[in-house]
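A protein chain is absent from this complex, but the other protein chains hold their places.
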Amino acid sequence: MVFNSPTLSYSLLSPILIILAGALIGVLIEAFVGKAVRPIAQLSVALGSLVLALIQVIRIRDFTSTAAAIGSVVIDGPGILFQGAILVIAIISIFLIADQDNFTSSPAALPGSDEERQAAQSGTVLTEIYPLTLFAVSGMLLFPIASDLITLFVALEVLSLPLYLMAGLSRHRRLASQEAALKYFLLGAFSSAFFLFGSAYLYGYAGTVSFAGIHAAVIGGTGNDVILLLGIAFVAIGLLFKVGAVPFHAWSPDVYQGSPTPITGFMAAATKVAAFGAMLRLFYTVLAEAQWQWRPFFMVIAIITMIFGSLVAISQRDVKRMLAYSSIAHAGFLLTGVIALNKAGLEASIYYLFAYGVATVGAFGIVTLVRDSSGEVSDLNRWAGLGKRSPWVASAFAFFLLAFAGIPLTSGFIGKFAIFSAAYESGATAVVIVGVLSSAIAAFFYIRVIVLMFFTDATEDGTSVVIPSILTRLTIFISLAITVALGVFPSPLLDFIKPLAIFIR
Amino acid sequence: MTSNLIVYLIAIPLFSSAVLLLTGRKANKWGHLLGTLASASSFGVGAYLFTQMLAQPAEERAMTQKLFSWINVGSFNVDASLLLDQLSICFVLLITGVGTLIHIYSISYMSHDLDRRRFFAYLNLFIAAMLLLVLGNSYLNLYVGWEGVGLASYLLIGFWNQKPTYATAAKKAFVMNRVGDLGLSLAIMIAFASMGTVSFDGIKEAAPQTSTATLTAIGIMLLIAAAGKSAQFPLQAWLGDAMAGPTPVSALIHAATMVTAGVYLITRSNFIFDAAPTAQLLVVIVGAITLLFGAVVGTAKDDIKKALAASTMSQIGYMILGAGLGPVGYAFAIMHLLTHGFFKAGMFLGAGSVMHGMNDEVNMRKYGALRKFMPITFITFGLGYLAIIGVPPFAGFYSKDMIIETALNAGGIKGILLGSAALFGAALTAFYMTRVIILTFTGTKRWDDEAHPHESPILMWLPMAVLAIGSVASGYLFTRGDALVHWLEPIVAPGEHGEHAELLPPIVVSALALTMVLIGISIAVMMYVRRPVADVAPEDVSALTRIVRQDLLQDAANEAIFMRPGQSLTKTLVSIDEKVIDGAVRGVGAMALGSGSELRKTQTGYVRSYSALILVGAAAIVLGIWVITQ
Amino acid sequence: MNSANYLYLSALLFTIGAVGVVIRRNAIVVFMCVELMLNAANLTFVTFSRINGNLDGQIVAFFTMVVAACEVVVGLAIIVTIYRSRRSASVDDANLLKR
Partner (left out) sequence: MTISWISLTAILPLIGAILLSTLPKSAELRAKQFAFGITLLTAASAIAMAVQFQRDNTDLQFVEVHSWIPSFGINYAVGIDGIALVLILMSVILAPIVILAGWNEAQGGRWSVKTFYILILVLETMMIGVFSATDVFLFYVIFEAMLVPVYFLIGGYGTGARSAAAVKFLLYSLFGGLLMLASIIALYVMSGAQGGHTFDLAKLANLEMSSTTQNFLFLGFFIAFAIKAPLWPFHTWLPDAAASATPGTSVLLLGVLDKVGTFGMIRYCLTLFPEASKTFTPVIIVLAVISIIYGAILAIGQKDLKRLIAFTSISHFGFITMGIFAMTSQSQSGATLYMFNHGFSTAALFIVGGWMIARRGSSTIADFGGLQRVTPVMAWCFFLAGMSSLALPGLSSFVSEFLVLVGTYTRYPVAAIIATVGIILAALYILIPVQRALHGPTTPGNENLTDLNLREKLAIAPVLAAIIALGFYPSPLLNVINPAAVHVNSQLGFTDPVPTVEGK
């Protein structure tokens, strides 16, 4: 018998490979490098591999191939864009993550135990976080370019598992952090079970796990529709869970609140990009012809998500939870992009994802700065009068909020406009109207925070803004710059996206 | 014929007023002089133009002056341009003439007032506005003057506005005038909509082709305007309170000039009223009602100025009546307007002089026997008195007699009613004026000792004297060969007498009128000479008297019909705005918040409920699939 | 025998697992229920692989087991930490984060 070895085009896979390599090196560093130099070594490895990967992504941007890894991944414009976005976000957030005092120095130690205290005093820092991040990133990079169900599932798990752990590593309020990890993990596993079950049905329907095959089957329409529908539904549940769409959102507020803030930022931004990337590919290419089966469901879910997210966010008292709900609302807005199911929709979604992701990292970056003796202060009422104490931080945060609210001259506005017009073009008028109205509601709570920061007098309770370390400063500054730029001169990015945003099958 | 001088009539007093207002206290020394000078020179210009007019044949006497194109939008073109014709010159001379006299009078009358300068500024402002009113060549220009005089009157009534009642009086006057202005502006709108123009001659040309209905509508609107400005029924209520202003103001604005603007408006609009009988009928009705109303109110007033004010109202009623009886009546209305200008102004100044001597006491019951103390005032006032009650050969006799006659000859039942109303009015006039004379100048002194009545200085009595002469002679002059009638013919359609068969010959009418006057006088004599006059108004009087004392309940009526409902409406709307409209807005916000915190409760914090939620979601979707595939 | 029955069986197992996740308190048991669901999915794959007459489904099953194993590693780590700090593995006790 002849055994023909699989052909891998390494250059096209290089971003993922680089990241994985970086992750492994990170693990080795943990094993062999002394405590003292570890942090800087890890940071440089992580940063280095991320930047390298980004460069690679940019270099291969014009290649398209379905055979990069014997048909299990597809390299095309959107894939490149998603990878690029993920990497940029990762780079921004790595600085934030590098700000070590967000993480417990000894995850294994009992909260409040001597062991923990010693670890803290001895100044040991948690450097495993870097490899974990890189593993997650590698999964995220794979997720949106996967072109068969196995790869998709594996990627899903690869990006999720590290995040489950990272969620539990907070230095302050460790119990809450561990709880977040537990919830994230259990629910995540639960949802991936759904995902897997769904893919089983898709396989059953098409007789193959490759997207191309499924697509062909959908066009042929010979198979059993019920099986197809169940498959779509359960796979969708898995993905909708990741993006936090109602009613699969329940994990996100708790996890966002419990996790270490840098991780929350990274997770909120990057996971969304990856998950939506996968979702867009799946529904724009594989299941496009089955739109009559899934679009109605998506419309309903989008509408519920937008309204629910906006309404509940109003009544939040905790800034991280508020941002969590706002991210739910944004998931709803992004779903309209999926519903649009046209090129404009794809471009808009990509732009929106990038703009939103960057702004999110920046916003959470600022959250890490507001502290008192016992760590971060995420209680909104204690943010009162922030504008007086440190106008610059407050203004930056306000600007991010305005971007979330989609006020003109911020990136958020262009994104909203693009994505809504795409959806309208596809005839989803109802969704657009609900979207517009719920962004009116959403404005309500963003502005509430601004009022709190600028127009309410501070309560003297030791809440203060720490002088950001150079790293955090970098994070905030870069994301602020990008947000402003995308708001005022979005054309470069839009023009960059336009030619690339074509899925190949 | 054009003339570039006309504008100066207005410009001079306007400029002086501006100077006086802007210079402020610095001008206190010479302010009154400048004001008087301005008014006088305006009179001079008027007189000169008058002579120019006399030089012309009747048809070419009208002069115009176009200043600039004021409003020019699409087909709506209004020039700021002035028209001086036979009608307006009468007013110009009256306004500037009487005006100047009153300026002179005020120099001394206001000499103790710190704000005398401001007073003169207002007076000049008034003169300017009033002149614009009578000189504007279109209804819109007239409108500017119309409200201008309203403003001046507001300022002057409220001249001592530190007294709340005075301030209120001023506000009342302005608001009721605005009701009139409503009529005027609607009239202009209708005119423009139907005839595409608002200028006098434009409308005059278009009127024949215009439907009677339209003209009637315009006419009624103009009548409302006239009623507002001339204190005619039902908008008469402000005039009495307007006496809050300094007496010269009452003389100039609320007797001689401004209040007669309504008569001017109707006469000026003769081409409309002649073609709109219904409107005309309303005019005479309003006139008749008002002349009686004013006269009746006058009989019960103890405040000398208010008595005179009531009489003014009634006399203007006569004029309106006359004007309503056009084409014949216009000239007579104007004639009565002019003569009234003399004698009523004279009497007001007289009243002022009395008050001056009685340290501003206005209650006639506190006067009495002043004849000896202020003879000149008495004589001038007396002449005015004779004129107003219409004793030949004094001015009032001619003018009023004409109106009564015309009214009687108006034909049919209408004529009889109007005529008798006019005659009865004459009797009442005689009564209340006699009452004023008796209470003020004759009988026994009723004032207390700190009052030291004395004759006023020359600056005050001289104008009175001049006006007295006017009230003696003017009537005769105007009627000699129907001078005024002929003078006005080019403006108002020629008033050939009696298009109806004369009801009574003129001489009989005069006789009737005189008898009525005699009756009035004798009743007054019986009541106030035979019996001693109480120095406080007796309380034990008939209900009728009480009602009359309250101006026939005019204020009560206004309050009941307009003010109180208005106030309650305002209150209701305010609370509606607060509770309902804004409430709705706030309600939406509250709803969002509420539903938010409700939905929040789904986030229980229990993993199992979360997974249950996911499961439910999945189940729902499966259900949905089942539904659509069935 | 009709291979559709295997599908019903796997669906049943999946449901049992899902319900178990919802009703059981002990984190370990909950996790086991998830594993049950995964294996139900595996069974489905295998069944379909049988029906479709190709091996893809069985390959997937292998992948799934591997992934599940990884999940166990991570999951148990988390659960154990929680247990150590709370002295309880009940998912209902971890309830700091809500609303």
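Here the chain labels run A, B and C in written order, and each chain numbers its own residues starting at 1.
One rule holds for everything that comes next: a residue touches a chain if its C-beta (ideal position, glycine included) is under 8 Å from a C-beta of that chain, and two chains touch if they have at least 3 such contacts.
Just so it is clear, the structure is predicted and the values come from calculations on it, not from any experiment.
Q: According to the contact rule at the top, which chains on display are touched by the left-out chain?
A: A, B
Q: Could you tell which one of B:Leu5, B:Ala206 or B:Ile469 touches the chain left off the display?
A: B:Ala206
Q: I'm checking contacts with the chain that's been left out. Which of B:Leu5, B:Ala47 or B:Leu186 qualifies?
A: Going through B:Leu5, B:Ala47 or B:Leu186 one by one, B:Leu186 is the residue touching the chain not shown.
Q: Among B:Lys26, B:Lys66, B:Arg178 or B:Lys601, which residue is in touch with the absent chain?
A: Of these options, the touching residue for the absent chain is B:Arg178.
Q: Kindly state which of the options B:Gln52, B:Thr168 or B:Asn558 is in contact with the chain not pictured.
A: B:Thr168
Q: Which of these, B:Trp30, B:Tyr48 or B:Phe76, touches the one chain of the complex that we don't see?
A: With B:Trp30, B:Tyr48 or B:Phe76 as choices, the missing chain is touched by B:Phe76.
Q: List the residues of chain B that touch the chain left out of this view.
A: 21, 24, 68-76, 80, 140, 143-144, 146-148, 151, 158, 161-164, 167-168, 170-171, 174-175, 178-179, 181-182, 185-186, 188-190, 192-197, 199, 201-203, 205-206, 209-211, 214, 569-571, 573-574, 577, 581-582, 585, 589
Q: Please identify, in ascending order, the residues of chain A that touch the omitted chain?
A: The missing chain touches chain A at positions 387-388, 391, 402, 407-409, 413-414, 417-418, 420-421, 424-425, 432-433, 436-437, 439-440, 443-444, 447-448, 451, 454-456, 489-491, 494-495, 498.
The criterion applied here is as follows: only the chains that are shown with their structure count from here on.
Q: Once you've mapped the touching chain pairs, tell me: line, ring, star, complete or other?
A: Here the contact pattern is complete, since every chain touches every other one.
Q: Which chain has its C-alpha centroid at the greatest distance from the C-alpha centroid of chain B?
A: C
Q: Please compute the C-alpha centroid of chain B, do the same for chain C, then give the distance between them in whole Å.
A: The answer is 97 Å.
Q: Take the average of all CA coordinates in chain A, do the same for chain B, and state the distance between these two points in whole angstrom.
A: Here chain A and chain B have centroids separated by 80 Å.
Q: Just curious, how far off is chain C from chain A if you go by their C-alpha centres, in Å?
A: The computed centroid separation for chain A versus chain C comes out at 25 Å.
Q: Identify all positions of chain B at which a residue touches two or more other chains, and write them in rising order.
A: 600, 603, 605, 607, 611, 618
Q: So which stretches of chain C touch two or more other chains?
A: Correct list: 18, 21, 30, 91, 94-99.
Q: Considering only the defined contacts, which chain A positions touch chain B in the complex?
A: 182-183, 186-187, 190-191, 194, 225-226, 229-230, 233-234, 236-237, 241, 247-248, 250-251, 253-254, 293, 297, 308, 311-316, 441, 444
Q: Hey, which residues of chain C end up touching chain B in the complex?
A: Against chain B, the touching part of chain C is residues 18-19, 21-25, 30, 91-92, 94-99.
Q: Enumerate the contact residues on chain B facing chain A in the complex.
A: By the definition above, chain B touches chain A via 589, 592-593, 595-597, 599-600, 602-603, 605, 607, 609-611, 613-614, 616-618, 620-622, 624-625, 628-629.
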